[in-house]
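For reference, the structure is listed below as structure tokens.
The complex is shown incomplete by one protein chain, all other protein chains being positioned as in the whole.
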Amino acid sequence: MIWSAFKLSLVVVSCATVVIGASGLAFAYLLARRDFRGKEMLDAVVTLPLVLPPTVTGYYLIVLLGRRGLLGGPLYDYTGWAVTFTPWAAVVAAAVMALPLMVKTSRAALESVNPTYEIASYTLGKGEAETFFRITLPLARRGILAGLVLSFARALGEFGATLMLAGNVPGRTQTMPLAIYEAVAAGEERQAQILALILTAVSVTAVYLTNRLSRSQVYG
Amino acid sequence: MLSVKVRKRLGDGRPNGAGRAAFTLDLSFDAPNGVTTLLGASGSGKTTTLRLIAGIVAPDEGAIAVGGRVLFDSAEGINLPIRHRRVGFVFQDYALFPHLTAAQNIAYGMKAKGAGAKLERAGELLALFHIEHAAHRLPHELSGGEQQRVALARALASDPAIVLLDEPLSAVDEATRSRLLDEIAAAQRAANVPFLYVTHNRVEAERLGAYSVTLGHGRIIHEERLK
Partner (left out) sequence: MSPRTIKIMLALGCAALVAAGGCRRSANAPSDAAPGGEITVSAGASLRDAFQEIGRLYEARTGRHVSFNFGASGALQKQIEAAAPVDVFASAGAQQMDALADKNLIDRDTRRDFARNELVVVTPQTGAPQINSFPDLEAEAVRRVAVGNPRTVPAGQYAEQVFNNLGLAAKLQPKLILAEDVRQVLDYVARGEVDAGVVYRTDAQVAGSSVRIAAVAPESSHEPILYPIAVVRESRNGEAARSFVELVAGAEGQGVLRRYGFRETGGR
């Protein structure tokens, strides 16, 4: 039980971190460097999972993606497949809950890059995308890495929304936090202890790394 | 070679005003090839003029053309993005990319294909400015004078149609300044494109400029052909 939960957690969280990394960076860039109508709205929506109780977020996810959900309903009718109770649901729940952390941290990191560097790149003939990858990203990379590590840790510990959207299906969606919950409820102290130890060790390492990375990058 | 006719309202909380009292930039001048100096006290609109030409900021109305090529024309609805303007810019704080070496900075804007060709050309420019030794150093390891040369080399390496310099010598000491002025003049002759050089220092202007425009409170208060 421990081993399968551990493996599942690792796979789910790795997938979620990839999703978070790409989308989080995109949102962070939009919020840091672009002005548009509804910008504050976007910021609020992206921050929401950080502030709402996880079960509320889970509720909205199930209303959206469930077999009779706004998006999940048509999907199920056409393909007979729904995301609920599959490992993908665990990935979605983890990604949604950890995204705000990535966006906030990355946005701050991107905003800390002097815009003059980006303008210099434009005067040298480069477009926005090339400037982002060759100048902005490298200069912001420590903060962005910190964001990724933090998101990874948050995704690893995700419970409430996962329980609602993915359910507790051993081997398929029973990640470590769900396994701990079940172990405690079933009176299996040793299992609970081992799982808790693993999660704590990973979280402490993540916090340590985040702090080290967050010390601003100094050139000279 | 450079034709500028622009109007822009600045100040009172607008994006480019930054807390200054509101005033309007309203200028029209034509500069020949060679070094044109833009003189004026702080806040007279010199840097803003450079930013308008580079495309960092757009005028409210007007037209800007370099070598006959239109960069901006409010009547025609033309507003080229920065990267298409072929404007070399030497910023006041140089804005050298901190994570790239001097050679990499210079090679950044080159259009030549292939890393080899680029680094070779970068080497040539470094030699031109007598800073070959700086090739593999990071910007923070260079002196102010060296950084300024790298910044100018970088701008020239991108094969610009015009080079804009924003008070490039303000952070450099007296002694080095004189030498750098000569190098800038020489660089312009070699590149054979117009240089627009912003400064508040009359002496610099007189040493450099073939043509000098003085700004006061957003308007041209004096124009002079010097040589």
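The first chain written gets the first letter, and so on, giving A and B; residue counts start at 1 in each chain.
The rule is simple: a contact is a pair of C-beta atoms (placed from the backbone, for glycine too) under 8 Å apart; a residue touches a chain by one contact, two chains touch by 3 or more.
If you're wondering where the values come from, they're calculated on a predicted model, not measured in any experiment.
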Visible chains that the absent chain touches, using the contact criterion stated earlier: A
Touching residue (missing chain; options A:15, A:28, A:46 or A:62): A:62
Subunit A residues that touch the omitted chain in the full complex: 62, 66-68, 82, 84-85, 163, 167-170, 181-182, 185-187
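Just so it is clear, only the chains that are shown with their structure count from here on.
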Inter-chain centre distance, subunit A versus subunit B - centres from mean C-alpha coordinates, in Å: 43
Residue ranges of subunit B touching subunit A (in the complex, touch as defined): 54, 56, 81-89, 91, 93, 95, 97-99, 108-109, 111, 138-141, 154-155, 158
Subunit B-facing residues of subunit A, complex: 114, 116-117, 119-127, 134-135, 138-139, 219-220
